[in-house]
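Structure first, commentary second.
Removed from the display is one protein chain of the complex; every other protein chain stays in position.
Coming up: chain A.
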Amino acid sequence: MGLSTYLTPSGFLLPSIHSAPPFFVQQPNPATQAVVTEQWTRLVLSYARHRRLFFLRLDDAAAPTGEWAEVLHNERINRAPLPPHLALVLAHMVAKGLAAYEPPRQSRTVLLHWRLPEEWAEVLHDWAVGTGQLNTILTFFEIAEPEVESPLVGIPAPLLRAAIAVLARTGRAQAISIPDGEGVRFFSGRATK
């Protein structure tokens, strides 16, 4: 029995380790578990990027259908990570800054950083410059649900807030509170602090 890669219906190529039963099981040997955790981290982030998924919940491990099913369930070998195992992987990702508990002070749901806030900041600023929206006030809604398709579609508010904070540090954006929510104003990159 050989372990091979697998192309999911959504067009994602699962690595061959995904067809190895012990990959889904929490390993008692810490060195082995470190390998497993690292592989899961990489897999979760690349799948999230592939499907533009921003959140991962522990409950996703128990759901045989749903947006994470292709990765969290391997029905060909009938394996899925148990919630405590997935929690371990998520804790590792949070510790590495590759995810954040959202909302904070719980550990069942994470916001995935398949782009780091610093990377989102650049994407955001490039978009604002490219669409000629410097110096005007934009609402979070206008950014996450734009009329024209953009790389920022669906970006959750906490991630947007973090990206704006990064830009604010270099004087390229300013967070603004508006009557019905949050807004932001972007400035040209050349502006001095």
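Keep in mind that, in the parts below, a contact is a pair of C-beta atoms (placed from the backbone, for glycine too) under 8 Å apart; a residue touches a chain by one contact, two chains touch by 3 or more; residues count from 1.
Following the convention adopted for this analysis, contacts and distances are computed from a predicted model.
Participant: Pick from "Winged helix DNA-binding domain-containing protein", "Translation initiation factor eIF2B subunit delta", "Alkyl transferase" or "Ribonuclease H2 subunit B" the UniProt protein name of the chain that isn't shown here.
Facilitator: Protein name of the absent chain (UniProt record): "Winged helix DNA-binding domain-containing protein".
Participant: Looking at the full complex, which residue from A:Ser16, A:Ser107, A:Thr136 or A:Ser188 touches the chain that isn't shown here?
Facilitator: Within the whole complex, the residue contacting the unshown chain is A:Ser16.
Participant: Looking at the whole complex, which of A:Leu7, A:Ala31 or A:Val148 touches the chain that is not displayed?
Facilitator: Once the missing chain is taken into account, the touching residue is A:Ala31.
Participant: Just the residue numbers, please: which parts of chain A touch the chain that's not shown?
Facilitator: So the residues of chain A touching the missing chain come out as 1-5, 16, 20-25, 27-29, 31-32, 34-35, 78-79.
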